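Every protein chain but one is kept in place in this view of the complex.
Residue numbering begins at 1 within each chain, and the chains themselves are lettered A and B in the order written.
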Amino acid sequence: MATGKSESKEQTDVSRRRFLKIGAGVVVVAAAGAAGYYYLTQPPSGPPTTTTEATTGLPPTTSALAPEKIEWGIWSWGVELVNDNARIFNENNSDVQIGVTDLGGAYTTALYTRYQAQNPPDIHYSTPDVAYFLQYKKWIADIEDYAPQARKYLDDMYPGVRDFHINPLTGKVHGLCYWLGPYVLGYNESHMKQAGFDAPPKTYDELAKQALAIKKEGIAEYPIGALWSWGFPAMWYNIMIGNVEPKPGAHYLFDEKYNPIFADKGTPFYDAVKWFFDRVFVDKTISPGIREYDESGITTALGSGTVSFALAFADYDIAAANAPEMKQSGNVKMAMNPGSGYSVFHATTYNVSKKCVDRGKSAQDAVWKVMEYTGGKTTNARSDYDHGKFFVCKTLLDKYGVTSAYKAVMEDPTSIDVMEKLKMNTDVLLQQYQKLSPVLWLDPTQTPWWGDWFSSPSSEAGGRVMPKFEALMIGAAKPSESDILAFLKDIANDWNKSKQEAGF
Amino acid sequence: MCLVPALAPLFLFGFYPLAYAFYLSLTFYNLKTEIPPHFIGFGNYQALASDSVFAISTTSTLLFAALTIPLITLLSLGEALLLSNDFRGVKVLQVLALIPWGIPVVVSGSIYRFIFDFNFGLFNDIMLKLGLIHEYQSWLSMQWPAMLVVALAYLWVQTPLPTLLLLAGIQSIPKELHEAARIDGAKPLAHFRIVTFNWLKPILFIVLVYASLMALWCFDPVYVITVGGPANFTKLITYFTYEKMFYFLNFGQAGATTILILAITVLLIYLYFRALSLGRLRLRV
Partner (left out) sequence: MERRKIGLYAAAIILALWVLLPIYWMANLSLQSEVEIYTVPAYYFPPHPSINNYWFSFDIESAVKYFLAQGKALSLFIPGVMKDFPRSILNSVIVGVTVMIYNILAGTLGAFGITRIRFRGAMPLFYASIAGRLIPPVVIAVPYYVIVRSVGLLDSLVAVILVHIMFTMPFTIWILNTYLLTIPTDIEDAARVEGYSYLEILRKITFPLIGPAIVAIGITSFMISYGEFFFTLLLTQSAASRTIPVIIGSAVAVPRVTKGLICSMGIIGILPAIAVVILFRRYLISGLVAGAVK
């Protein structure tokens, strides 16, 4: 690689210049990028655009020019039905047009990223932790502020679920219901009968007894299962409120000032944890593998007869376990939560982003129209509180068998028909609906770090309690009372740390 | 000018975000609070140091690296030696050995997750039939088995490349060296040590470095199989960072973790190169 000295010098001179040029170019690009980034992430300045339509008094005919576009963010489920519903709405409403965006499997991540980048969808689904977080950041608006008639829909809901739709920070209704599913005790009737019992357990001690009998008969190795992933917090609350009836305003884990109150012997949480570990280590009716039971896991476990009892959703899990070709089809029945009979529920709502309502009155009206269509009563996709039907909610139930918060939807004879066909015993289900407790979401009202601490209802990951609990559960020896206490104190510490970090 | 097309994407998209990561690591930036982002120097690093999950995560990553680096090296060496022989079907075997490389790690992770499934998995069934266990076990709920499954999915996809490198290396050993060793009457083990192994040293070095980096950055199998695993045991540091950023929305600490990963990466590479006498190595430009 040797060339003449002078030539190489010339080369290096030329190339040094080129190198400097390249270097300068890179620096310029990086600097421009940095400046651009900084500029673009500044919050929008200036007052929100006030509507000009109202003040200029243009005749209504001109509004037919450009329909208000509303972006509806969804997660990847039932997408065809959503698109279909959107189409029906668009056909019947020329002034508002819905565009559906599928935010994908990692919904929360995608949604938060869009909010962070100040480009959120106008109306979207929210799980409770998402709703609360967005309320806390004031990134979503309470729909009642722009449509006071939203409040009337609370009367249509079952009593236990009304509080859930109210923003705890403002007291206003924040959104209408998309889906609401109670947790029930699913049980395998034939297993139960084989073990010599003729009724599902009425208390958690009875549950332990029946499971032990089933195990001894060799019917199922680990009869008790539960929805682990996002059903984890619900499972604990169900055990707690089963043992201690939830009176209004009752607190199980935290007091009004967000202080932990569970880290002691004899608290409901302590008893629940102890009950659980006794099943794992003493009776051996719960396997550490219970942590693998996500929704398909628990459904297929029930459907194939590997578990006999499970705290899970009525529509997704129990009904799916009864699908015609499942081995245990027809055997999986529902019972109310043992003990007090009260159960918690999981729910998802529609929420409206602040960015949307900031666009002005036209956007506000439009988005309420969309919300009333998706979560309220309409006729021909137009608002009709007095005579309309819960169109979308009913379609969801008719088509997919998923439950709702509204009495009109759940108790409609055609709905009951659908659910019976899915082998959900609706009498028990409707009874459970009467005994729903919002304590899961109000104890305390969710803080931004609630999901991170417990285990998020909207995602698989996150959660400090779940891994620490699992560490005890998969250990070799049964945790002693002091072990349990240490665990409770540890997670109470985590809570307090998060609380401090958040400046609460 | 030649270099612009090659390097522009790197600088734009590689280094600028890295600078941003530096910035983040020194900032308190937690979306889940009302406190606005502000400079806190090493506060994030302190918070990480006192975070028990971070400690578990680093331990897990170290364990994972300690597990996979030797395994990849030995497995690929073994495979390469095997494939360098001439026997019937070796060409087919070579193709087979390379196939896993083209499979996205998420697919590999999925299939291993299904194989080790609690109730419906192949592994449980075989173990039961062989009499090694008396009832189905939930492997993914036990710490070390879960880690091994993640490592397995990862190894399955990562071994072919080092195997390829080593195989080419073996095939490029000049015949004379083998001849010389044979003439000198070297026994197979010594033959291997003196001829093959020495010749392969540079490549083995590359394999080591590659395996170390890949182990440090392993993310996909965790996402797909264990999501952090029983009691955070398989929460490798990359997954920890991902979680910090996208679930806990604590960008400051996520940035700090990344800078730490970067620091360890750089340190590792420096150590590797130091440990090697540069004379023997043909890697310098």
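A few comments on the model shown:
Heads up, the rule we're going with is that contacts are C-beta pairs under 8 Å (C-beta built on N, C-alpha and C of every residue); 3 or more make two chains touch, one makes a residue touch a chain.
Keep in mind that this is a model prediction, so the values were computed, not measured.
Partners of the chain left out, restricted to shown chains and counted across the full complex, are A, B. Only one residue from B:40, B:63, B:98 or B:148 touches the chain missing from this view: B:98. Residue-wise, the contact with the chain that is not shown comes from A:319, picked out of A:70, A:234 or A:319. Seen across the whole complex, the unshown chain contacts chain B at 1-3, 5-7, 9-11, 13-18, 20-21, 24, 78-79, 82, 85, 87, 89-91, 93-115, 119-122, 125, 128, 156-157, 164-165, 167-169, 171-172, 202-203, 206, 213, 216-217, 219-220, 223-224, 227, 238, 241-242, 245, 251, 254-255, 257-258, 261-262, 265-266, 269, 282-283, 285. The chain not displayed touches chain A at residues 1, 3, 8, 11-12, 14-16, 18-19, 22-23, 33, 36-37, 40-41, 75-80, 101-106, 110, 113, 116-117, 119, 229-230, 294-296, 299-300, 303-304, 306, 315-316, 319-320, 322-327, 399-402, 422, 460.
Definition applied: only the chains that are shown with their structure count from here on.
Those residues of chain B that touch chain A in the complex are listed here as 1, 3-4, 7-8, 11-12, 15-16, 19-20, 30-35, 53, 117-120, 135-138, 140-143, 227-228, 230-232, 243, 246-249. Partner chain B is touched in their complex by these residues of chain A: 18, 22, 25-26, 29-30, 33-34, 37, 106, 108-109, 112-113, 116, 133, 136-137, 221, 287-292, 297, 300-301, 304, 306, 448-449, 451-452, 456, 459-462, 464, 467-468, 470-471, 474, 501-503.
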